[in-house]
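One protein chain is absent from this view; the other protein chains keep their places.
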Amino acid sequence: MTPDAMTPGAMTLDCHVVVQPRRVDARLTLATGRTLVLLGANGAGKSTVLEAIAGLVPLSDGHVSLDGRPLADARTSTPARERGIGLLSQDDALFPTMSVRDNVAFGPRSRGASRAAARATADDWLARVGLDGCGDRRPGELSGGQARRVAIARALAAEPRVLLLDEPFAGLDVGAASEVRALISSLLKERTAVVTTHDALDAYAFADDVAVVEGGRVVEAGAASEVLTRPRTAFAARMAARVLVVGTMRGGALVTDAGVRVPVTGGPGAGRRAAVAARPAAVALEGDEGPRAPGRAWIAEHVTALEPRGDEVRVHGTSLAADVDPADAALLSLGDRIAFGVPAGLDAYPLTPS
Amino acid sequence: MTPDAMTPGAMTLDCHVVVQPRRVDARLTLATGRTLVLLGANGAGKSTVLEAIAGLVPLSDGHVSLDGRPLADARTSTPARERGIGLLSQDDALFPTMSVRDNVAFGPRSRGASRAAARATADDWLARVGLDGCGDRRPGELSGGQARRVAIARALAAEPRVLLLDEPFAGLDVGAASEVRALISSLLKERTAVVTTHDALDAYAFADDVAVVEGGRVVEAGAASEVLTRPRTAFAARMAARVLVVGTMRGGALVTDAGVRVPVTGGPGAGRRAAVAARPAAVALEGDEGPRAPGRAWIAEHVTALEPRGDEVRVHGTSLAADVDPADAALLSLGDRIAFGVPAGLDAYPLTPS
Amino acid sequence: GIAPGLHAENTSREPSRTLSVYAAASLSEVMERIADQFEIAHPDVDVRVTYGGSSDLAAQIAEGAPADVFASANTTQMDAVADLVAVEPRLFAKNHLVIAVPAGNPAGVTALADLEDPAVVSVICAPQVPCGAATAELAALDALRLAPASEEQSVSDVLAKVASGQADAGVVYATDIARADGVEAVAIEGTERVLTRYPIAPLDAAAEPTLASDFVDYVTGPEARAMLTESGFGVP
Amino acid sequence: MMPLAIAGALVVLLPLAGLVGRVELADLGGLVSSPAAATALGLSLRTAAIATALVVVLGVPLAFALHAMRGAARAVARALVLIPLVLPPVVGGLALLYAFGRRGLLGEAVGGSLAFTTTAVVLAQTFVALPFMVVAVESALAARTGRHEAVAATLGASRTRILATVTLPALGPALATGAVLAFARALGEFGATLTFAGSLEGVTRTAPLEVYLARETDPGAAAALSLVMVAIAIVVVAVAYRPVGSAR
Partner (left out) sequence: MMPLAIAGALVVLLPLAGLVGRVELADLGGLVSSPAAATALGLSLRTAAIATALVVVLGVPLAFALHAMRGAARAVARALVLIPLVLPPVVGGLALLYAFGRRGLLGEAVGGSLAFTTTAVVLAQTFVALPFMVVAVESALAARTGRHEAVAATLGASRTRILATVTLPALGPALATGAVLAFARALGEFGATLTFAGSLEGVTRTAPLEVYLARETDPGAAAALSLVMVAIAIVVVAVAYRPVGSAR
């Protein structure tokens, strides 16, 4: 987050999660009512951070506090049940000995609802995730996506103060994903929440803030629009479905380390490291030799992958990518050296603090 | 599949999977060396079909045969280990008591490789799914996405004649998903395979054929290009990232049931049911009243969802969708009645057999 | 055994022959001494005695236990293995009943009639086992109706209850008193009217029939009679 | 595998056949109706049932307590719990006497009221049967990952609720195993009962004691009564013991 957004107030989730055996050492701050989307590669430490906040994994060091109240540090730990923090874990972890309805009713019952009221609430939530009529089944009798939805309903039905959702849409079909995304998006409006995902759509759908975790550390954090449109790492750029051109500002242009001059708008002072982010659809492609269209900076790279995506094929270079017509892509092979045309005049932004 | 592609030859996977307790009754035929992508909503029966083919779920009725050799019917069943059919199950089901390396080496060892050779093979596969150096860990010490990749490596390392992959990319990060997709796509070139997925990209990436399962039945099947570009159900259209306009051919145009006339090219004879499929990006949006651009057929629907997708917002109606500028979407609310502009001249195709 | 002397090890000579004696548990102490003396007289012999309830021993012998000699605490159990004995069994000892009380006799028991009082916690052997049969017979002679808290399976069980103070009194054989710690005897008037007889016999299956016969002769001979008398047994 | 399984089955079945071979089947009817045998069987079933209930009530919490311990303390405590299994039953009976007898650790008051009562039988059976429940439940607890309990806690459940609705239902098969083993062991208990509780018809003479006594006069009848015990145990176990496959 920007220094401003990170100002720790009384009403925040503030944590520094250090879990030595998993090499995680991540700091996060989140204002009440906001939703933070946590992005990161497999094994980056997203689940570990959520589990530490929920109280399922002990801290080796650091702290977790909510609204100014300390919840855990290396020595003390408030029990998970007293934290008021709900967790949708990455594995569904449904209770196998209970019916689906009782699974969802578990949270309300724990908070004192009568059996009848809790069941009614459960049926309501099951309907909202598209599973009416499944209440009497056992978790073992569900398909993968159905089980995931029950887990989501269970986590939401408990109505915790803070909601942690670990890959809520993994395994959901397109229809269900879009419905549940809308449902969660509406619920998270008034709620403090941290959501992990591998799908950029989720970040666009409901992130107020975005943090990128890499190797256990938060390498990028800030308002969603900032992180998504001005990513500072290749990974963050990829998450935002963009490619990154990095270089040094020189005479109002961005000069890559290979010496290519990319005309940009804005950007920091000369000599500073900076970047522009482009959508693959806006990147053009030409043979390495031969005529090149003007108005673009041409960067030569080898083709590393050809990814069919419906009407287009995404051609990956070592760092850039471009969406092209299948007919054009058909002429390419892996390893070919080609030129990616980055549009001139993109908005440049600094990579290092001034 | 088209009647032609479905001709059962000696060299095919041919099955009619009936699993009564799960209400599944699905027929599939797949020629040797081809890759079939199975699409369907949660609970449609995709995993059940794969598990029945692999020999993990008994058939109530129907049959499974491979290259003309019967593998199972309601009464008899070739043991899973003799079928030569590998399954990547939806749950990873890694062996918890073995190291990650031994998990992956399990298939090679079972096929007679020496311990050393199997381990070398395993390390090789682990590297190919981006997990070098994780071989000595226990499955319980992996992140969700890492575990998934180990399961993929284990399934691939066994080198079965037929490969069944149940949601191979669920939980993988963007980078890993695209790498593993490329890896699998290259492996499947020479292999008979069935892959389930919720992601249209997978279908585009390596499907030769596509089948859509709904309520336990195969409702649509054929060559990938056919099913993806000429979907006949709303669900199939959604999977292919398209919207469907259905109606009856009348005077060279498609007339929707609400009476809107959509000019099309091609299409079956007058009076026949037909459809056109459009990309949401190609659909325009206007207020319900007021001026409308020419060259499009305008269909009025209520707004059911607004889905932010990066640079655009996808506006969902009851059956249609359009990608619009965020600035335009900001003026809309759920329930608003708006007009979706379907381009004229799209390719129409018949929905019923002639 | 645990108690020194139970298993006297004769280290100076190397016994080359072993004799296996199955003896009733109530004989344990005296039989050890008899065996020791027999070994002194026969330096090449190692006598190994197995103790147990007579009926257990009889059942084991019937099933082929490697016994050369059987010394039973009653004739019934000897009769049970009648077809396995080599020669006619001979009686070698007699025993009579006494009342065992914990040291100090806390309940002040003086006669068998005191055991009619349920307030005196008493235990006797069950009528199915030899000592219980004898107790019942003795009580019947005096028309007593005993009120035991428990009818035990063996003399040892009765003794254990008394020795531990769990019971105030129990009926056992006279020779048992000496075997137990913390137990005193109260004589029963007219106890000699019911006597238990101990038969002994060499067995058919004996590896060394002569040695078995020699041992039986020794047990019924004068030296053993002296030791038996010393231990409180009557002799025929 | 199969030959070994058959050998294993024979280890159990041959002695049973031996027992059956010694019984004149005509005896069986008379035996069951013999008042002494019927009384003993009734007493055995009653005391074994109560002891099993006690084993559940005491053994399950003990298993949880053990599970909560750590390191060397746990290893030692776990071994201590197995003591009744290691002690020869007669010595176990003596130990019970030393603790709960008239001159035992708890003194005359407790000891005097226990001596030679049916309660003493139940105590002896509970003593010998307790380890089975503790071991069954503790190893089931050790096999749990605690994941479901942790998730339940994030849903706001109290410890009691987690225990009652998540942990205990999942321990179902272990509880069944422990209870069945405990019941069988209590039913067969002989040495500790004899030593600690005595043997009086209708009060402390359970079926095994009756069998032992009957053996003195009529080995065939003793074998028959044993078979009846075995039959009863088979029926009880077959009805009560269905280890359910715990769903994942």
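Note that the chains are named A, B, C and D in the order they appear, and that numbering of residues resets to 1 at the start of each chain.
FYI, a contact is a pair of C-beta atoms (placed from the backbone, for glycine too) under 8 Å apart; a residue touches a chain by one contact, two chains touch by 3 or more.
All of these numbers come straight from a predicted model, not from anything done at the bench.
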{"item": "Chain not shown, its touching partners among those shown", "value": "B, C, D"}
{"item": "Full-complex contact with the absent chain, from D:181, D:200 or D:221", "value": "D:181"}
{"item": "Among B:97, B:114, B:186 or B:265, residue touching the chain not depicted", "value": "B:97"}
{"item": "Which of D:139, D:158 or D:217 contacts the chain that the document leaves out", "value": "D:139"}
{"item": "Absent chain, residues of chain C that touch it", "value": "1-3, 6-7, 9, 20, 25, 28-29, 48, 50-52, 56, 59-60, 62-66, 156, 159-160, 163, 179-181"}
{"item": "Absent chain, residues of chain B that touch it", "value": "54-56, 79-81, 83-87, 89, 91, 93, 95-98, 106-107, 109-111, 138-140, 154-155, 158, 160"}
{"item": "Hidden partner interface residues of chain D, rising order", "value": "1-2, 4-5, 7-9, 11-19, 21-22, 57-59, 61-62, 64-65, 72, 75-76, 78-92, 94-100, 104-106, 123, 126-127, 130-132, 134-136, 138-139, 142-145, 147, 163, 173-174, 176-177, 180-181, 184-185, 187-191, 208, 211-212, 215, 219, 222-223, 226, 229-230, 233-235, 237-239, 241-248"}
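Rule of thumb we're sticking to: only the chains that are shown with their structure count from here on.
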{"item": "Separation of chain B from chain C, taking each centre as the mean of its C-alpha atoms, in whole Å", "value": "88"}
{"item": "Computed distance of Cα centres, chain D from chain B, in Å", "value": "57"}
{"item": "Where chain D touches two or more other chains at once, by residue number", "value": "none"}
{"item": "In chain C, residues with contacts to at least two other chains", "value": "none"}
